[in-house]
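What follows is a structure written as structure tokens; I'll ask about it next.
With one protein chain removed, the remaining protein chains of the complex are shown where they sit.
Coming up: subunit A.
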Amino acid sequence: MAVITRERPVVDRPPPVPRKSYPKWARRAPLLPALIFLIVVTQLPFVATLVISFMKWNSLDPTNRGFAGFDNYVNVFTDPDLRSSIVNTIVLTASVVLISLVLGLGLALLLDKKFRGRGFVRTMLIAPFLVVPVAAALIWKHVLYNPEYGLFNGILNWLGFDAQPDWISTMPMSAVVLSLVWQWTPFMMLILLAGLQSKPIEPVEAATIDGASSFQIFRYLTFPHLRQYLELGGLLGSIYIVQNFDAVFTITSGGLGTANLPYMIYQTFYQAHEYGEASAAGVIVVAGSILIATFALRVVSSLFKEETR
């Protein structure tokens, strides 16, 4: 893999210095400020969140603050809204990642061919990913889905259909998924396109000479080569979409059964002012994400390995 060969670049050796005068810690000392900074901005907040998650803490009720034990965690797991938000998060993440991976793969395969105006088409296709997420959600809510002046119903009207469906109310989850797929397909496409363009041409030529069909070339050469790129796209996409807040907040305001975990945490923190419970939910999300990122990928990659061997 190309990445490996670049992992250890040749570094100019410093002029020979008598080693013994520098103990190990002195050579590493210059890294210390960066390490401290990293700990301060990442690990301390995590420890603080952990501590708060074990506390009774409603910001508007300062007299009733203290240690709560596992109460917050019990509340999080017994709250039916929070449980359904976990399911929503899984449904949302899985469907967005899978659909945008499939669409992104198709687009990447098309863009891998040479044609006039390829650069222009590529730029246009990337555009949705560059839109600020909350702006994208607003575009979908108002410009496209709105039943009164939205473009979808405008097109239906223009084509001569009388039906003017209320898109978000009738299919809230699909509406959120669709807007996210629109944003994330370009991301998947970019990663897969990079994979396609790093593919060596010789095996394909050899396969063609041996009489392989284009589907066979895709199935036995291109697809295995793309495997790690698909994994990477799936993993990065999952990490970001698990956290998605903008689309749910803007399009449905968490109503109609679309509230996901980040939205519930927002609601617990900003509406309920329950800092303890929100922290507990946050800790659970982190634990869940790390767990999924570790195990899911290991499972997926081992499956692929067995298949391609």
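Just so it is clear, a contact is a pair of C-beta atoms (placed from the backbone, for glycine too) under 8 Å apart; a residue touches a chain by one contact, two chains touch by 3 or more; residues count from 1.
We take it that contacts and distances are computed from a predicted model.
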Undisplayed chain, where the name is taken from the UniProt record, one of "HEAT repeat domain-containing protein", "Sugar ABC transporter substrate-binding protein", "Cell wall polymerase" or "Na+/H+ antiporter subunit A":
"Sugar ABC transporter substrate-binding protein"
Missing-chain contact among A:Thr123, A:Asn157 or A:Thr294 belongs to A:Thr294
Any idea which of A:Thr93, A:Gln183, A:Thr222 or A:Thr252 touches the chain not displayed?
A:Thr252
Using the touch rule from the top, list residues of subunit A that touch the missing partner.
1, 3-4, 7, 41-42, 45-46, 48-49, 58-63, 81, 141, 145-149, 164, 166, 168-170, 172, 228, 235-236, 239, 243, 251-257, 259, 262, 265, 267-274, 278-279, 282, 285-286, 289-290, 293-294, 297-298, 301
